[in-house]
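Dropping the structure in here first, questions after.
With one protein chain removed, the remaining protein chains of the complex are shown where they sit.
Letters are used for the chains, namely A, B and C, taken in the order the chains are written, and counting of residues starts over at 1 for each.
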Amino acid sequence: MTSAFTGTGAFTFGLDETSIPFLALFAVVWLLSGLYTAITTPAADRPRLFAYYVPSAVGGIGVAAASDAVSFYLCFALMALPAWGLITHTRSAESRRAGAIYLTLTVVGEALLLAALVLLVVETGTTSLPGYRDAIAGLPSAALITTLVLATIALKIGMLPLSGILSLTYTYTPTGPAAALAGASTKVGALAMLRLLPAGGMPPGWADAVMVLGLTTAFGAAVLGVLTDHPRAVLGYSSASQMGLVLIAAGAGLSDTNAATLAYGAVVTYALHHGLAKAALVLGDDVVQRLSGRRARSVALAALALPALALVGAPLTSGFVAKYALKDAVHAVGGDISAAVYVGLSWAAVGTAALMLRFFALTLQPRETTPGNARGAALVWGLLLMLVATATWMWPSDWNQHAISSAFSLSSLWAALWPGLIALGVWGVIARIVPGGTRYRAVVEPGDLLTMVARGASRWAARADRPRPVAAGRSEARSSSLAEPLLGAERGYLRWTIAATTFVLVALALAWLALG
Amino acid sequence: MSTYLIYAVGGALIFSIGTYALLAQRHIMHKVIGANIMGSGIFMVLIALGKRTPDGVTDPVPQAMVLTGIVVTVALTALGLSIAKRYYTLTGLDDLDQDPPACDGR
Amino acid sequence: MMIWLPVLLPAIAALSTFLLGERRPRARNTLNLIAAAASVGTVVVLVIRAYGGEVAVGAIPMMSDLDLGVHSDLTGLLFSTVATVLWMITLVYAIGYMEHAADQARFFGFFALCIAAANGVALATDPVSLFVFYEILTLTTYPLVVHSGTPEALAAGRKYLLYALTGGTLLLLGNAWLYALAGPTPFTPGGALAGVETHTTALRAIFFLMAAGFGVKAAIMPLHGWLPGAMVAPAPVSSLLHAVAVVKAGVFGIIRLINELYGPALASSLGVAQVLAAFAAASIIVASVIALRQDDLKKRLAYSTVAQLSYITLGVALCSPLAAAGALAHLAHHAFMKITMFFTAGSLAETLHVKKLSEMGGVARRMPVTMGSFAVAAFALAGIPPLAGFASKWLLGSGSVEAGASWALIVYVAAGALAMGYMVPILLAAMRPGDHGAPEGVESDPRMLWPIVIVAAMSIVLGLTAGLPGSPVHWALTAVAPAFGGVTP
Partner (left out) sequence: MSLGAQLPALLVLAPLAASALTFIAGRNVDRYVALGCAVVNTALAVALAARVLDVGAWRYEVGGWGAPLGIDLVADGPAALFVLLVAVVGLAVTVFATAYFHRDDPNAYGNGHFWTLWMFMWTSLNGLCLTGDAFNVYVCLELVGISAVGLAALKGDARALRAGARYLFANMLAAMTYLLGVALLYSATANLDMAMLRVVLAEGGPGESGAAVGIALMVAALVLKTALVPAHFWLPSAHSAAPTPVSAALSALVVKGTYFALLRIVLGMTPPGFVPGLNVLLGVLGAVAIIWGSIQALLQTRIKQFVAYSTVAQIGYLFIVFPLAGAGADVMSLALGGVLLHAATHGLAKSGLFMAAGSLMDRFGTDDLNRMRGAARTAPVLTMTVALAGVTMMGLPPSGGFGSKFQLATASISTGQWWWAVALGLGGLLAAAYMFRVLAIMLSGPADALAPADAAIRLEWLPLGLALAALFFVFAAPLVNELAAIGPLLASGAVTP
C-alpha cells in the first residue's frame, strides 16, 4: 500500500529487536484482558465495549509492529483514541470527565508526537522508524525533537504533574479494559522511548535532567497514590511512579552511548515486567472481590502478593531483575547526579512498597461487584500470573543476563529487601497512630490536579456564546447621530442665496487664481 | 482714460449690481430682472470691445456676440416669467425659498 | 473557447434560472444539474490536458493593455475542480434543503453565479482579471447571505459587505499601483515582477494592500469579523460558499500573490511573507480557541474555518515547496471536510431544528449515518491518519521544517489538537441522551443525506489515495513545483 503523504514510503510493519518484546507483551495483555472482559461483561454491554476495545487492541499491536513513522503515528492514535470509549463505558459523570481529560491529554500527545515525527522524517529524509534513535543526536533539531518526544512520553506515562491521568483512567474503566490500559497503554510510552529518544550523543545535562524528572515522578506519584482510597487509583499512581523509574532508564541513555545500551535493556525488561505485573494486579483486585468463598479469597490474596512483590522488586521476582538492570544503567552514566539518582532508586522502592500495602488494605475492604463468571475470571488471571512469574526469566536475550546472573548475590538480595521492610515498619506505625488505621479516607481524589483544571475549563467553556440581541431594522430607522446634522447642513446650504453666493465666491476664487 | 476702459468699468459695475439682485432679491421677478441687468453689463463691455482694434475698423464678432446674447437672454427671461406666473398662480408665493403649502409626493 | 466554459456554463445556468423564475422548479433543477455536470466534465477535460502540459488561454480585451484572461494551469484547475464538483453535490443537497423555501429562483441563480465567479478567480491569468472575478464573487454572494430577509440576515449582509468591499478597494488600489509601477503582470510561477524588484517600499506596500484585500475573504484575523455572522445564510450557502468558494477565493488569491506574482523568493526577501505568516499563525491559534467556546454549531464551524484557512495562508507564506503544496492540497481537502460538516449542520437545523450543541442530545441515535459522516470529517479535519486532513497537514508540517520554521510546525500540531478540542465536543454532544420525537435511525431527506455521505467518503478516499497521481496532494506538488524553480519536491 502506498503511503498517504509524500510518496517517500509505504505503511510498513516488521519485527526487530525492539518490536518483538513489546509485540509479545501487548498481544498477551490485550488478549487476556479481552478474554477477561468477555467473561465478566454482561452480554448486552459487550458490543458497545468491544466496539472500542478491538480498534484499540489493533492499534496496540500495530504500534509495536510499525516500522515507519506514519504507521507508528497512525497506530499510536488508533490505540489511544478509542480508549476514550472504554473509560466512559459506565457513562457516569465522573467517567465522562475522566474521558474528557484523557482525550485532551491524548490529543495533545498526538500533536506533539506528530511534530516530532515530521521533524524526524524531514531532517533524516527517511520514514524508517528503527534508525531514528541513532540519528537524532546529529540532527539540527535534536533538542526540539527530544523535547517533543519527552513531552509525548510524559503525557503517556503520567509524569508529574500529570500523574493523575493514570489513576483517572484506571478508576473508571471496566476491569478488563483497565488491565489492558495498565498493561499495554502506558508501555507505549516505553516503546516511544526506545524508538524516538536519542541513543546517546546528547549533552550530559539532558541525561541528568530527565533522570531527575523520572525520580521526582517516582516519588511524587507514590505520595499521591498513598493518599487516595480506591484500589485502582492506587494502582494508577503506582504505574505513574513505576514509569517514572522507566523514564530514569531512558534518561540514562540520552547522553552516553555505553549507558544507552544498558538503558535499552532496562527499559525493555522493566516494561515487560511492569506491564504483566500491573495487569495482574488490576485483574486480581477484581477477582478477589468476585470470589465468595473465604478460602478462595485467601488463596487469591496470596496469589495477588506475587505481582505486588514483583513491583516492589523483591528477590526472585521479575521486578528484581528489572530493577537491577535499571541500576546498572544509571550507574553507567557517571557523575554526581546519577550517583544521587542511584541512591534514590532504592528509596523509590520504599514508596512502591507503601503503595502496595495501601492497595492490599483497600482490596481487603468489601465492595460492590458485578456478578459474573468468577471461575473463568480467576482462570484468566491465573494464566497471567504464571507469565508474571516466569516471563522475565525465560526471555532469551542478552541484555538481562547480567541482572539474572547477579540476582543471587547476598548484597543484591539485601538491597532488594530493605526498602520493603522499612515500608512495612512505617505502615505498622501508621496503623497504630492514625485514626481509622490503614483504611483512612482519601486526601487526594483520582486525577488530582487534572480534575481541578478540567472543572475550571468546563466552567470557562460554558460561559461562551451568549446570544447578543441584533439591532433590529437598523436600516430603516437610522439612529446615527450624524445623519440629522449632515442632512440639515445640506438643507441649509440649498437655500438659493447661500448656494448661489457660494458659487460666485468659487468663481471669484478661480478668477483670483487666474490673476496669479 | 480710454473709452474702452470707461465702458469696461461701467459694464463690470452693472454686472455686479445684477449679480447682487439675482443672489439676494427674494422676489422671483426681481431675480429675472437682475439677470437681465447682468447681461446688459456684459453687452456694454462687448460693444466697446468691437471698437478696440489696431486698425480702427470695427470688429464684427463682438457685435454678433451681443446680438446672440440678447436673443438668449430674451428666451431665458420669457421662460423665467412664465414659470414665475404659473408658480404664483398655483401657490400664491413669489419667493422660492418658502416651502409651498402642498408639495405632493410625485 | 473551452477554457471559458467553467465560467460561462454556471453563468448560463444562472441566467436561465432567473428567466424561468418561480414557474418551473423541476426544469430549473434539472437545468442547474446539467450545467453542473457539464462544468465538471469540462474541468476534467481541462485537467487531463493540463497534466499533459497543454495550458489553454482565453482573453478578452478590457483596458488599454489589460485583458480579462483565464488559463487552465494546474493550480487554478485544482480550485476550479473543487468548486465545480462540490457545486454539483451541493445542488442536490440544496434542492432537498430548499424544497419549500421562498425565492428559489433568486437563490439558485446567484448560487450558480457565485460558482462562475469562483471559477473565474481560479483560472484568472493576472491580478486584474482575478480582481474582476473576485469582486463579482463578493457581489453575487450578498443576495445569498441576506436570503431570508430577516434583520439578522440584513445585519450580517451589511457586515459582510463592509469587510469585503473595503478589502476589494484595497485590492483595487494595490492593483492600480502595481500596474502603474510594472504594467501588466500576468501570473508567472516564481514571480512576475522581474525588473522592478528594486522598488522595495512600493512592492511592500502593494503586497500588504493586496494581502489585506485577499485576507478579508481568507478571514485572516483581524479581518474575519464577517464570517461568523454570515452563517445566517441558508445551509447550502454556508456549505459551498463559506467553506469552499468564497473563503477559498481569498486564500487562493494569496497563493497566486506569493507564488506567481511576487514569487516565493522575492516575497521572503522583502520580508512580507514573514509578516503574513505571523498573522496567519496567530489566526490559527486564536480562532481555534474561540471555536472551543461556541455553542452555536455553525459558529463553531465558522471559527474552525477561520483557523483552517490560515493553515493555508501560513503554508504559502512559508515560501517552501512542500508547505506551498500542502497549502494547495489543504485548500481541496478542507473543502470536502468542512462541507460535510456544514451539510450536517444544515440537516440538523432543517430536519430536527437543532442549531446548538446544547440541543444536540440524542442526535447520534436519531441520525447515525449523518453523524457518522460528520465524525469522519471531524477526525479528518483534526488530522487523524489516514484521512485527508492528515495528508495535507503532514505536507504543511514538513514544509515548515523544510523552511526552517519549526515554530510553524508547532502551530500546526497545536492547531490539530485544538481542532480535536472543538470537534470532539460536537460528537460528544450528539451522543448524549436526548429525544427528538421520532424513531431512531430516521435520517433526513435522501437528497440531503447522500451528499453528506459522499463528501464524507471523499475525506477518506482523498486521504488514502494521497500518494497517487491525480490526488490533490500529488496535484499540488506538481502545480507548485514551477514556482520553486521546477523542482518537484
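Rule of thumb we're sticking to: a contact is a pair of C-beta atoms (placed from the backbone, for glycine too) under 8 Å apart; a residue touches a chain by one contact, two chains touch by 3 or more.
This one's a predicted model, so the numbers in the text were calculated from it and none came from an experiment.
K.L.:
Sort by label and list the shown chains the missing chain touches.
P.N.:
Checking the complete complex, the chain left out touches A, B, C.
K.L.:
So which of C:Gly69, C:Pro143, C:Gly361 or C:Gly467 would be touching the chain we can't see?
P.N.:
C:Pro143
K.L.:
Name, in rising order, the residues on chain C that touch the hidden chain in the full complex.
P.N.:
Touch set of chain C with respect to the missing chain: 18, 21, 60-64, 68, 102-103, 106, 128, 131-133, 135-136, 138-139, 142-143, 146, 148-151, 154, 157-158, 161, 165-166, 168-170, 172-173, 175-177, 179-181.
K.L.:
Which chain A residues touch the hidden chain?
P.N.:
475-476, 478, 483, 486-487, 490, 493-494, 496, 499-500, 502-504, 506-507, 509-511, 513-516
K.L.:
Hey, which chain B residues sit against the chain that's not shown?
P.N.:
Missing-chain contacts on chain B: residues 15, 18-19, 22, 28, 31-32, 35, 38-39, 41-42, 45-46, 49, 52-53, 59, 61-62, 65, 68-69, 72-73, 75-76, 79-80, 83-84, 86-87, 90-91, 96, 100, 102-106.
Everything below uses one rule, namely that only the chains that are shown with their structure count from here on.
K.L.:
If each protein chain is taken as a node and each touching pair as an edge, is the resulting graph a line, ring, star, complete or other?
P.N.:
line
K.L.:
If you tally contacting C-beta pairs for every chain pair, which pair wins?
P.N.:
Highest contact count belongs to chains A-C.
K.L.:
How big is the gap, in whole Å, between where the Cα atoms of chain A centre and where those of chain C centre?
P.N.:
Distance between chain centres, rounded to whole Å: 38 Å.
K.L.:
Roughly how many whole angstrom separate the Cα centroids of chain A and chain B?
P.N.:
Distance between chain centres, rounded to whole Å: 98 Å.
K.L.:
So the centre of each chain is just the mean of its C-alpha atoms; given that, what is the distance between chain B and chain C in Å?
P.N.:
66
K.L.:
What are the residue numbers in chain C that touch two or more other chains?
P.N.:
none
K.L.:
Show me the residue ranges of chain A that touch chain B in the complex, using the header's touch definition.
P.N.:
Of all residues in chain A, those touching chain B are 495-497, 500-501, 504.
K.L.:
Given the complex with chain C, which residues does chain A contribute to the contact?
P.N.:
2-7, 70, 73-74, 77, 81, 100, 103-104, 107-108, 110-112, 114-115, 118-119, 121-123, 141, 144, 460-461, 463-465, 470-475
K.L.:
Which chain C residues qualify as touching chain A in the complex?
P.N.:
Of all residues in chain C, those touching chain A are 151-152, 154-155, 158, 292-296, 299, 322, 356, 382-386, 390-391, 393-395, 397-398, 400-402, 406, 409-410, 412-414, 416-417, 420-421, 424-425, 428, 463-464, 466-468, 473-474, 477, 489.
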